[in-house]
Every structure is written in C-alpha cells, then in structure tokens.
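Removed: one protein chain of the complex. Kept in place: all other protein chains.
For chain A:
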C-alpha cells in the first residue's frame, strides 16, 4: 500500500533480458496443482426445486409434531401466580407497600389467601417474580466482584472498583460488594423463624429484620380449619457451578464471623453475609438465595427460584387442591419504581416450566414452511424455468 515505486532491486538488473546464457534460466512456470490452478474438487450445490421443495416439506414435517409435543407438554404444566405488590387498595399488601420507609424497623406482614383448583404433583417450584426491575442494566450487571465472591481474601478487603459506590462503607470494605448484592431481594427467614419464639422483643426485631427482603411463607388451609405450613427447601435452587465453583467463602473455616472480620455488610442489608443461614453449607457467599440473586436476569421482568416444595411420596400430590395462604413479610420496596412482585408456583416437565410460546412458534413455523413448500411447488410448476438445470448442464 505504501511502498515506494522504486526498489533498488529494480536497479539491480534482475530483469535482464535472457541473453545467450539464458539457457540456464529456471522455468518460472507455475506449478500445476489443483490448488494453484483453482481446480480443487468441489461440491457445487445449486438451489433446485428438487432440493429446496423437499427441504421445506421436511422442515414443516419436523417442526409441526415438535410444536404439538411442546404445546401439549406445556399445557400439562400447572402454574399459579399471585401479584402481591399491593398496588390496589383492595390488596392485602396495600398498606405494607404504602407505609414503607427505608428506616422503618417495623415489620409489615400481609397475608394473601388463594385457591389452587388442581393438585400439584411432584416437586413444586416456588418463584418470586419482579417486574420493571433492571437487573440487566449495564451498571448493575458489572457492579460485583467475582473474585471476592470466589473467596479471594485480597478482594474481600479490597473490593474491585466495579463495585462502586458499594465498595466501601464507613471505610470498611463491603462484603459482598456491589449494587447487585446490595439490592438482594429475599432474606433468610429461617433464622428469624428460629427466633420467633424468643421472649425478648428486641431480639425478635433484630432477628426479623436482618435483611431488607421479603420472605414468603406458604400455608395450606386444611378444610378443617387448621393452617399447615408447607415445608420448603432452600437448597438446590442455584446452578451447580455457581454453588461449587463460582461462589466460595474466603475459607472453609466454619467460623465465618472471623473470616469476615474487618468487612461490613452491604448498606441495605440488615444482617452481615455470614449470618444468612445457620447451615454452614448455605451461609456466607454460598448461600443459595444469595447466589440466585447474584445470577442477574436478562430482562427487566424475571422470576427467580425461591424454594422447592419437595414431593412427599408418589401417592399424594405435593400441593393438594384447596385453599392456601401466602404470608409475606413485606420488606422490599418496589412501588418507587413501579415494580411488581409476584409469587409463582409451578410444576416442571422435561422441558422446564410452562412455555406455550415455543410450541406455538414451532407449529407456526412448521405450517408456514409447509405452506411455502406448497406455494413454491405451484409457482415452480406454473412459471418455473425448467430449462434452467438443463442449460447449466449444457
């Protein structure tokens, strides 16, 4: 591109006309290889009616059954959803959502009754859903320190700049740092529950409001009037790699309090990270509720797995048909940004949860392909240039 036209080589007379001694000149004939002569054997596909039309029919024939299968599967999945944000005056949580203030220490609980019109078999999954919550915002997504969460001691004390402005609080490093951790949705009700019976009111408060988070409790209202709490497990809700690779406590030392010495809790949290759970396998950075929250959502409306209601045995449905009560300890404010909070109960199939779109899309695409195939076939027969392939072969 930038070469100057003169090259001393030219002066050197390398282009000397082949003189009498030119017999010794080596032949400059290019090699006769298929590559150099551009004669490599090659497959030269041509779009002909013979290939394209069957392709359309085949795509149609594959997609439509898949779509039907998916649709049926999806329809067999049971899903139940409650919005408990409390936007409406009539909503049980209206008061809680109105009275929220950041500094309030008073818990607000609301109870939402609902009715399941069919029994839920197998494992039932409980999700919390948030709307209009931008977990996928660039500044939000990057506001974390994976090294800290991976248990790196240096990062623990020196959180990455990405965590700003949630890296330090009162000159102490925040653990876990960053906006994601700071805005964690769900707290740890277990420990609170453990303290509920405690006599000391003071303690009760502390225990109940350790985290700025909602807690969801599900009760079955027995037809005979008793309220039975549905047992739920809080483990197994995170990705295996997250739980075992990505998130690690700084040491395997059981005494997390010592490990996190010198750090401070995220600003919005009421409890430090090492008090998220009593179970050492679910405490600190490897607390699964925390991990689930830290796996940011792709879209502003999302759901996250909250609890699993394990099936009892194959004979009895996990959740019977009947009346239930959802008890919400309403801590997490979303009204300010017009967010919504939901609770979802769902069963699962081989292809995951309820997903009618996929089935419908497959059926549609398959039908369109089939239809296109027919149309193209007609066009081809009516107007198609049938000499085409013959000419090419000529």
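The rule is simple: contacts are C-beta pairs under 8 Å (C-beta built on N, C-alpha and C of every residue); 3 or more make two chains touch, one makes a residue touch a chain; residues count from 1.
Everything that follows uses one rule, which is that contacts and distances are computed from a predicted model.
*Asks:* Please identify the absent chain by the protein name in its UniProt record; candidates are "General transcription factor IIH subunit 2", "Proteasome subunit alpha type", "Phospholipid-transporting ATPase" or "Nicotinamide phosphoribosyltransferase".
*Replies:* Matching the unshown chain against "General transcription factor IIH subunit 2", "Proteasome subunit alpha type", "Phospholipid-transporting ATPase" or "Nicotinamide phosphoribosyltransferase" yields "Phospholipid-transporting ATPase".
*Asks:* Going by the contact rule already stated, which one of A:238, A:273 or A:326 would touch the omitted chain in the full complex?
*Replies:* Once the missing chain is taken into account, the touching residue is A:238.
*Asks:* Of the listed residues A:132, A:229 or A:278, which contacts the missing chain in the full complex?
*Replies:* Of these options, the touching residue for the absent chain is A:132.
*Asks:* Determine which one of A:147, A:221 or A:235 touches the chain that has been left out.
*Replies:* If we include the chain that is not displayed, A:147 is the one touching it.
*Asks:* Which chain A residues touch the hidden chain?
*Replies:* For chain A, the residues touching the absent chain are 1-13, 15, 17-18, 25, 27-32, 36-38, 40-49, 52, 55-56, 59, 63, 66, 70, 102, 123, 125, 127, 132-141, 143, 145-147, 149-150, 152, 155, 160-161, 164-165, 179, 182-183, 236-242, 245-246, 295-305, 308, 333, 336-338, 346, 348-355, 357-358, 361-362, 365, 368-369, 372, 376, 379-380, 383-385, 387-388, 391-392, 394.
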